[in-house]
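Quick one: structure below, then a few questions.
The complex appears here without one of its protein chains, the remainder shown in place.
Here is subunit A:
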Amino acid sequence: MKARQVISLEVEDKPGVLSRISTLFSRRGYNVDSLTVGHTHQPGISRFTIVVQGDERTLEQIRKQSQKLIHVLTTTHLEKESSVMREFALVKLEYNEDTSQQINELVDLYGARMLDSTDGALIVEFSGTERKIDLVFEELKELPVLESIRTGKLGMKIGK
């Protein structure tokens, strides 16, 4: 059954590692919904969280093919029940007398943070589950959004 799956890759932070991962995924026809990458607490180690569409077999292949890359250290399937996942978003909104009340309510409701206000443009940070960010973006349809960006998922397995 095709479903969205989340895979976490622990990789050596070598030049071209992003290219290796993305080349592999496009070459083998894996559909990527989102991909995030960043450093970890260990020097020289980065972590990818990749959301892909695929059935069990595809997922198995993705893990095995990724594991074949010399710079990939571990691959983990992040399952809903046994992991936490978060997404971040930045949204720039037209902030004026007409919109301020609605924006303030939204910020309160979703526990967002106002990061900057310049020339009547307010930048707000949202974070939470993918579902929560989806809801935020639903509500934003009613508001004068100037610019927006979502990070895609970050994930981590629970327990030791």
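The criterion applied here is as follows: contacts are C-beta pairs under 8 Å (C-beta built on N, C-alpha and C of every residue); 3 or more make two chains touch, one makes a residue touch a chain; residues count from 1.
By our rule, contacts and distances are computed from a predicted model.
**Q** Name the absent chain as its UniProt record does, using one of the following: "Acetolactate synthase", "Acyclic terpene utilisation N-terminal domain-containing protein", "Metal ABC transporter permease" or "proton-translocating NAD(P)(+) transhydrogenase".
**A** Of the names offered in "Acetolactate synthase", "Acyclic terpene utilisation N-terminal domain-containing protein", "Metal ABC transporter permease" or "proton-translocating NAD(P)(+) transhydrogenase", the one UniProt assigns to the missing chain is "Acetolactate synthase".
**Q** Could you tell me which of A:Q65, A:S83, A:S127 or A:S148 touches the chain that is not displayed?
**A** In the complete complex, the chain left out is touched by residue A:Q65.
**Q** I'm checking contacts with the chain that's been left out. Which of A:R57, A:R131 or A:K160 qualifies?
**A** A:R57
**Q** Could I get the residues of subunit A that touch the absent chain, sorted low to high?
**A** For subunit A, the residues touching the absent chain are 11-12, 15-16, 19-20, 23-24, 27, 57, 60-61, 64-65, 67-73.
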